[in-house]
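After this line comes subunit A, so read on.
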Amino acid sequence: MLEVSGITQIFGGVTALEAVSFDIRKGDITGVIGPNGAGKTTLFNIISGIYTQTSGRVMLNGTDVTGLPPEKLAMLGMVRTFQNIELFGGMTVMENVMVGLHTRSKSGLLACSLRLPWSRKEEHRIRAGAQKWLEFTGISELSDVTAGNLSFGKGRLLEIARALAVEPGIILMDEPAAGLNSQETVELACLIRQIRDLGITVVLVEHDMELVMDICDRIVVLNLGVKLAEGTPGEIQKNHEVIAAYLGDVD
Partner candidate 1 sequence: MLRLKKINTYYGKVHALKNVTLFLAEGEIVTLIGANGAGKTTILNTISGVIPASSGEVLFNDCQVTALPPDRIVRLGISQVPEGRQVFKPLSVEDNLDLGAYLRYINGESKVSIREDMVQVFNLFPLLQERRKQLAGTMSGGEQQMLAIGRALMAKPKLLLLDEPSMGLAPLIVQEIFRVLNQLRQENGTTILLVEQNARAALKLADRGYVLETGKIILEGSSVELMENADVKRAYLGKDRGLP
Partner candidate 2 sequence: MKKRFVVACCLLCISLLSAPVSFAAAGAIRIGGLFAVTGPAAFLGEPERNSAKMVVDEINAAGGIKGRKLELVTYDTAGDATKAVQLATKLIRDDKVVAIIGPSTTGESMAVIPVAEKEQIPLISCSAGIKITDPLKKWIFKTAQNDTLAVGRIFEQLQKQKLTKVSILTVSDGFGSSGREQLKAQAATFGIAIVSDDTYSPKDTDMTSQLTKIRGIKPDVIICWGTNPGPAVIAKNAKQLGLKIPLYMSHGVSSKKFIDLAGDAAEGIRLPSGKVLVADVLPASDPQKKSLLAFVKDYQNHFKTEGDHFGGHAWDAVMLLKGAFENGANTPAAVRDQLEKTKQFHGIGGTFNYSSHDHAGLGKEAFVLVEVKNKDWVIVK
């Protein structure tokens, strides 16, 4: 599904990532973990086309997508969410999700201004689609609330609903559990599994180890910009290098 090979990123002389490679299998939930400053978010930003890496390649479904801008990647079926939820704060919850259906609709400037019949029909279709995803994530009763007024937890769900509205093949989540309480985290785990069950590949960067160990099929561990380990949760938990990286040196 997603192949990352030899990613190196240098910011003004500082190497943030060094030759990171891994594959992500279709239909898996894959976790990317590592201590703070390990380069996880940088890696996500590269994969999702926000940064352009110094070197290395990203392949999506067998096509080279290195250096493509995020909007092209979305067209190809890859979306992401952000650590500090990037909502469209001035718009309602419903509108937020409707933006997610942008790539699935095509009325132009003129059709929209004139409200031509087929663009009105499309508008209905968009609304119905958005409603479906609001229900899927369980926030449909909030649809008229302004997104800026949502609690953090609901905002997180909205961001996921919005990303799903793009109907992606793969979704990247940057610390989806950050800022959630334990109840919300449990619900999130459930939701992520449901997403996987829709046939969508999930990749997440996460610090909440309980969550990661609970839901991930595979885990990639980064430390200081290099890949430290890769494997199933069980394997990772037993890996001495990983334990050292997290809890400090065992000397």
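The definition used in the following text is that contacts are C-beta pairs under 8 Å (C-beta built on N, C-alpha and C of every residue); 3 or more make two chains touch, one makes a residue touch a chain; residues count from 1.
Behind the choice of candidates: all candidates are chains of the complex that A comes from, given by their letters.
Every value quoted in this text rests on a predicted model; they were computed, and no experiment measured them.
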Counting any copy, say which of 1 or 2 touches subunit A in this complex. 1
Which stretch or stretches of subunit A touch candidate 1 in the complex? 12-14, 35-38, 149-152, 155, 175, 177-182, 207-214, 224, 233-234, 237, 242-243, 246-250
